[in-house]
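Omission of a single protein chain aside, the complex is shown with its protein chains in their original locations.
Our next item is chain A:
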Amino acid sequence: MSSFLEVVDVHKYFPGVKANDGVNLDVRAGEVHAVLGENGAGKSTLMKLISGLYQPDAGEIRLEGRPVRFGSPRNAIRAGIGMVHQHFMLIPALTVADNIVLGDEPGGIRYKRRTAAAQVRALSQKYRLEVDPLARVEQLSVGLQQRVEILKVLYRRARLLILDEPTAVLTPQEAEELFQVLRHLKAQGTPVLFISHKLDEVRAVADRITVMRAGRTVATVPAADASPQELANLMVGREVVLRVNKPPRTPGDVVLSVRNLSVTDAERRLRVRDVSFEVRAGEILGIAGVDGNGQTELADAIAGLLPASGGQVAFLSQDITRLPPGERTRRGIAYVPQDRQRDGLVLDFTLVENAMLRDVSHPPFSRRGILQHRPARAYTERLLEAFDVRPRDPDRHAGDLSGGNQQKMILAREVSRDPSLLIAVQPTRGLDVGAIEGIHRQLLRLREAGKAILLVSLELDEILSLSDRIAVMHHGQVVDIVPAETATREQIGLLMTGTRVGESEVAQPSNR
């Protein structure tokens, strides 16, 4: 097979950073080629070099054997490079067809809307990317919006499709549909370059996999031969523990007890309905469910960020239902919120300020209302060291950190205050293997130390491997709580749709 795109020994430097430091890649005609690497390994820089946003400092990019130098994304598009960004660039109020032809409309200034719709329909049939050309983008699901993005580049006659972390925003079903589309494109001869940090999906969809680490490409392997362990080791550069080792532990006293809790969100919609459960010391209770079934609101209500509209929350045998969030924090509830950038951190603040965010009125951060800069700094330095947050510079702003390091920072802050209960909502969302491993280890260490942990996650594997018991939420209710040892993916998956198995269907009408 001939190479469609070759990247030969490309280097790209930014002040103080070797973003790409010797990158080699060849994408053959008619293959799905994955670039696998941790966050910060240089994948995005490479993509920006290929799509013309950056120019390489050294090395060469060849298209069908001929060296090219794109001065701008426009030139790259003209050459047939189609980039689908992680963040969609669509206009919600316009139709699918309008969005697709935008900037290259049939008829030019006298825009022929009907021709556009017909062209888009033909295109979507050709590539089996079914979507209604006349639907407005704002009415589409995220998965369909992504299709529109793909159609947009195909409309511009892309001969190579580049997808940057395309599954980050998709449900598992939508991801599977995307893989079908990619296989079909491949069958039609369009090579696909697929950027990801997720081992499983790369193995599922790619023909060959190129692994990047610290700005370099370290290996290119056929997907059929690569084991997850091998890939993970290549990515991280050391032996990675993929399977969690969870020693058995007998749970202690009840730490958190939730009784008939109901919660309405800011728009006054009922999101949590009559939920009851307990979490004991030394136990991880996993909350599984499809996104948007009330898990986040449940966590927010326990942390005090949303008021309970009914029911009771008891912590260490005391009713905390009406306490403000600050008081709950003081009593020993730690919370890793879902949105680390909007809730968990102040991005414009330094790491020292972020470390003191939740405990500013206590030593070592302050005495009698006066900030203690030096002890706070020393404390933060120890925190960064202990939790391996990089860069290890307490004066850096939180916004400068990568997603994984931001999450480590939040976890470091929450865990080091020695809480009795940790609520963690999607603590590994968007993180790479190395970072996920670290966070899982921390959660298990807390369990080992006899803390109660409430883990909300959309990743079924994460729930299954970490939890002692699993509560499955559907439509604001806890459908069932099952022990993790005997739980299967199929069983949890079924519960996630709201269906209970066997005789438990009729039991406990109060939960329905």
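We adopt the following convention: contacts are C-beta pairs under 8 Å (C-beta built on N, C-alpha and C of every residue); 3 or more make two chains touch, one makes a residue touch a chain; residues count from 1.
Convention: contacts and distances are computed from a predicted model.
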For this session: Given the options "Energy-coupling factor transporter transmembrane protein EcfT", "5-methyltetrahydrofolate--homocysteine methyltransferase", "YqhG family protein" or "Simple sugar transport system permease protein", say which is the protein name UniProt records for the missing chain.
Result: "Simple sugar transport system permease protein"
Seminar exercise, completed: In the whole complex, of A:His85, A:Arg113, A:Arg159 or A:Lys198, the residue touching the missing chain would be A:Arg159
Problem set entry | Given A:Asn75, A:Thr220 or A:Gln312, the one touching the chain that is not displayed | A:Asn75
Seminar exercise, completed: In the whole complex, of A:Ala118, A:Val254 or A:Leu305, the residue touching the missing chain would be A:Leu305
Exercise. Taking the entire complex into account, which one of A:Glu353, A:Glu437 or A:Asp480 touches the absent chain?
Worked result: A:Glu353
For this session: Kindly note down the residues of chain A that lie in touch with the hidden chain.
Result: 63-64, 66, 68-72, 74-75, 78-81, 157, 159, 303, 305, 324-330, 335, 337, 342-349, 353, 356-358, 360-361, 365-366, 369-371, 373
